[in-house]
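The structure under discussion appears below in the form of structure tokens.
As you look at this complex, bear in mind that one protein chain is not there, while each of the others sits in place.
Up next is chain A:
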Amino acid sequence: MAQNPPLWGVRGAFMKRFIGFIKKEFYHIFRDRRSLFILFGMPIAQILLFGFAITNEINNVDIAILDHSKDNTTEEIINKIAASKYFSIKQMITREADIASVFQKGQVKAVLNFEKDFGRNLIKDHKATIQIITDATDPNTANTITNYLNAILQQYQKELNKDITIAYQIIPQTRMVYNPELKSVYMFVPGVMTIILMLVSAMMTSISITREKELGTMEILLVSPLKPFQVIIGKVIPYIFLSIINAVVIVMLSIFIFNMPVQGSLILLGLESVLFIITSLALGILISTISATQQTAMMISLMGLMLPVILLSGFIFPISSMPMPLQIISNIIPAKWFIIILKAIMLKGVGMQFIWKETLILLGMTVFFIALSVKKYRIRLE
């Protein structure tokens, strides 16, 4: 049953079909406000949230002071603390009993308790004690506060001792490389970028493929000369475009709003991002082959992809401090490798010669997911 060959030839017909399909996908995306919002609203919201709100740094922490001594020395120390940008002295208390109550009211995060005759003890006995009490309901913050307060006290002590030479001294010279100011946004940007690319690519594709199944249009597409791979590629291409746009938006936001440096090559960053986008799309296709409804696809994407990305990729919790079994599991999470690559390019500014191993792993995973989903994609309903 040879049909009349159309004027534009075989390859032209193929491309025309393909373009028609992609056009239809764009209609779907742009007419569905919700998916548009997820596509473009979420990346911006997330990056701003993580950048501004969720941070490990401390700034202007409220503290209270209980000064039993009230002498020159304590005043000097208090002034030093008040002058730092990390703390602001919220109130002065006078009784031990007040310590518990200020914590309970949640007014302050820490209380500094100077012993009686602090200044005199320091001069007479060369030894005086100060108690630092912190609210450890948030252990990380409590730790940071203690460290900062200690640092200020030591600084003061050094000033007092500047005329005295101590016989043996170890002076540690610490230097934090790649992120000297310890800005947490440097840590979050690669993570957020990973989450968003994963979510947009995997969740949106799996939802859009299962929607065809759910609404019965897949039945018609199957009973048409479109080949399965044409359907899949047609579904995927619009999301590749959109994900690339998202990646660009995220990088721009982090450069211009958070002054995040991109030390390495932008081209390499782009290529690696495209690779990860394709990995995620392949995962999305795989999810769509095992789920019958949009809801299932969404649940699998959220639970199966989001959680591991957040918990096990090293985005928030360092992999090296995880128990061994989790460290092993983290290796099969594509996001882990992408975050390593991103950090390496953006913060360390390294080239391909240092990240070829991670790239190869990601590439291998992509090929595996694509092969699996092609194998699982059904050309019939059963």
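Everything that follows uses one rule, which is that a contact is a pair of C-beta atoms (placed from the backbone, for glycine too) under 8 Å apart; a residue touches a chain by one contact, two chains touch by 3 or more; residues count from 1.
As a convention for this text, contacts and distances are computed from a predicted model.
Taking the options "Carbon-phosphorus lyase complex subunit PhnJ", "ABC transporter ATP-binding protein", "NADH-quinone oxidoreductase subunit I" or "protein-glutamate O-methyltransferase" in turn, only "ABC transporter ATP-binding protein" matches the UniProt protein name of the chain that is not displayed. Screening A:R17, A:H68 or A:K348 for touch with the missing chain picks out A:R17. Interface note for the absent chain: among A:A83, A:A97, A:I267 or A:L381, the touching residue is A:L381. Against the chain not shown here, chain A presents residues 1, 3, 6, 13, 16-17, 19-21, 23-24, 27-28, 31-32, 215-217, 219-226, 379-382.
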